[in-house]
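The complex appears here without one of its protein chains, the remainder shown in place.
All chains are identified by letter, namely A and B, in their written order; residue positions are counted from 1 within each chain.
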Amino acid sequence: MSADTLSIRNLTIEYQAKRGAVQAVRNLNLDVRRSEALALIGESGSGKTTIGLGIVRLLVSTAKITSGEMIFRRFDKTGQVIKEFDVLKLSPGEMRAFRWKDCAMVFQAALNAFNPVLKISAQFADTARAHGYLQGEALRKRACELFDLVRLDPERVWNSYPHELSGGMRQRVLIALGLLLDPPMLILDEPTTALDILTQRNIMDVLKDLRDKLRFSLIFISHDLSLAAELADRVATVYAGRIVELGNVYDTFQNPQHPYTIGLMSAVPTLTTHRDNVSSIPGSPPDLIDLPTGCKFHPRCPLAIEKCVCEEPTLSPTTGPEHLAACWRWPEAKQTLMPNPK
Amino acid sequence: MSKPLIELEHLSRRFQVKRNVFITAVSDVSLTIHEGEIVCLVGESGCGKTTTGKMIAGLLKPSSGRILYNGMDVTSLQGKAWEQYRLGVQMVHQDPYASLNPSHTIYDIISAPLRHHRYVENETAARHRVRQLLEMVDLTPVDDFLDKFPHQLSGGQRQRVSVARALTVNPSFIVADEAVSMVDVSIRISLLNTLLKLKEKMGLAVLFITHDLALAKYFAWEGRVGVMYLGKLVEVAPARQLVEAPQHPYTKVLLSAIPEADPERTRHKQRIELRSMDVPSLLRLPTGCAFHPRCPFFEGEMCEKVIPELTYFTDGSAVACHPVQKQRAAELQA
Partner (left out) sequence: MTILTHSLAGFWRETVKTLKLIARNKIGFLGFLLLVSLVLMSYVGPLIVPPETRADTTQIYKTPSREHPLGTDFQGRENWVMLVHGGAEVISVAFLAGLLTTIIAVVVGAFSAFLGGRADELIMTVTDVWLALPRGILLVVTAFFISLEDVWALALFLAVFGWPSLARQVRSQFLSLKKREYVEAAQLLNLGTPHIIFREMLPNMMSYILIALVESMTGAIYSQTYLVFLGLVPFGNNWGVLFSLAYAKNAIYNPNAMWSLLVPMGGIVLLQLSLIMFSRSLEEIFNPRLRTGV
């Protein structure tokens, strides 16, 4: 019996574009454990946002989930499974219940997408009503509880309009809204992008706090490696619609096994890196309509050999059973690409 | 030290928000940028760094203070001299999607200034020069890009076209306003390296405006970084020195708040807590030092009442902070 909240198998999502089918997610396999924080790291066009939207099935109408299953499990306090179902098989009505009760999502730049004419209290009331949740005074108390958890002043926020709150405050309101029905899983898409340094710090601390107290599973999607280093328990690197590396956060950062992950880490200067240790990845991300053969990273990989051009590697264990990478030459990757340790 | 190219003297800029309500986006900023120097301007949103950049480029007029270009006050420039200034200072914008005209091909975009200012005599010369410029910004193979439209290029490629366009008029100074913020992470360094290469080759001075201190340190490795807070310049220092030994309390707080791509280090990093989480609005700036309500090193009356001056020290760094200035003065005497 699996103890994972979400088990994705062979998920494939395609978009229809004029030129052809955009293969945004290809045969994805992923498990999200109970109460774990999983970071999906990738750049634009990697498919990471599509994965998030796919889990809550809020893809654009031109997108199609062509294969796969997503088994979602709810546990009781003792760890016994009380509910288990395939998200892809849910009816529209069941999906609506799923979103928010079982899995809530805060979209990218949602902090700019508030309805400007509704007070925060009204937005909460709307959501609560749509899911048959508490109303009136009971709702207000619950919301204020959540505001406290996200370090917002309840009185001030409950009665204000979105434009009266700063970006950081709006982001925290959205996180509170996501947690309204106490879902066991929360998905955040780029939660700290477009926020100032000090505000980002605040949000990160808030998220850490929330996880300690409420113990939900968190999937956060970002291009920011340092966010993953701060918050994640496990990190999955996404490239061309697939996971190319998956492992515990310490392992992944200290001992990356996939050339893309290594390249990404070298390409992001930190406050302490020496200038000579920074280098960018040559080339550009692949065209998702016209993907290269074999390993999709091979055109940009300094280690590419013939096998890489012909056969796409699968995600397999490397230095340990918990640290997986999709690379035929993972043992050599580390040595050749990172001569100077950070 | 090479000669000063741009000198900002007590530069200020106010914006009218309502009938009698003004916000001071930039307040009393003085800074000298030398020929071929790299200076980064960092700070959070609303600190005035973009406004300062626009004033240097001549897109906004200062409300008070002066800007000197090659020693001459820009407001007094006329005719040819003014044109020299206008072309001498160019800008690369943040948004790769809005900085190129969607109806023009890449060739059109880059050849327009060449032809307008008659840097080339005919079509062939224009084509040749455009190819040269595209090669300089590492957009190769050149033929792949000449006849394309902006929407057919990636964000990073578009930014390179912006840089090439800026280079057509042989500027001596480039203001890069968050030029890599909207570009993919793995491409940022490559773009900055191209800028560095061009700076070396053409002796350009660059003002790089960003909110990312790590990028600032990388780009201004040999140069200086200036930190702005609520419209004021609070610290200026050589890049490595600023990051390794910050002096102003705000800089210290910023550096301690930045997460790093190393779980060991970032999770055990020492955080400096602020006295208050409220960010003051530009409409109601605090008295005295603008940072004092949040400053963890707050020292009482002086900080509350008197605005600290940006004081330069012998090691080339400058700080606008009473406690730090007092301490440095004490050290000197000791």
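Here are a few things to note about the model shown:
The rule we apply is simple: a contact is a pair of C-beta atoms (placed from the backbone, for glycine too) under 8 Å apart; a residue touches a chain by one contact, two chains touch by 3 or more.
Everything numeric in this text was worked out from a predicted model, so none of it was measured.
Every shown chain that the unseen chain touches in the whole complex is listed here: B. Residue B:M91 is the one among B:M91, B:L133 or B:L242 that touches the chain missing from this view.
Set against the missing chain, the residues B:I23, B:L77 or B:A112 yield one that touches it, B:A112. From the set B:S2, B:T75, B:Q132 or B:Q152, the residue in touch with the chain omitted from the display is B:Q152, counting the whole complex. Residues of subunit B that touch the chain left out of view are 57-59, 83, 86-87, 89-91, 93, 95, 98-104, 112-113, 116-117, 149, 151-152, 162, 165-166, 168-169.
As a convention for this text, only the chains that are shown with their structure count from here on.
The centroid of the Cα atoms in subunit A and the matching centroid in subunit B are 32 Å apart. Across the complex, subunit B is touched by residues 43-44, 151, 166, 196-198, 200-202, 204, 223-230, 249-250, 253-254, 263-265, 267-273, 275, 278-281, 284-285, 342 of subunit A.
Those residues of subunit B lying in contact with subunit A across their complex are 44-45, 154-157, 184-190, 193, 211, 213-215, 217-218, 221, 243, 253-255, 257-267, 271, 274, 277, 279.
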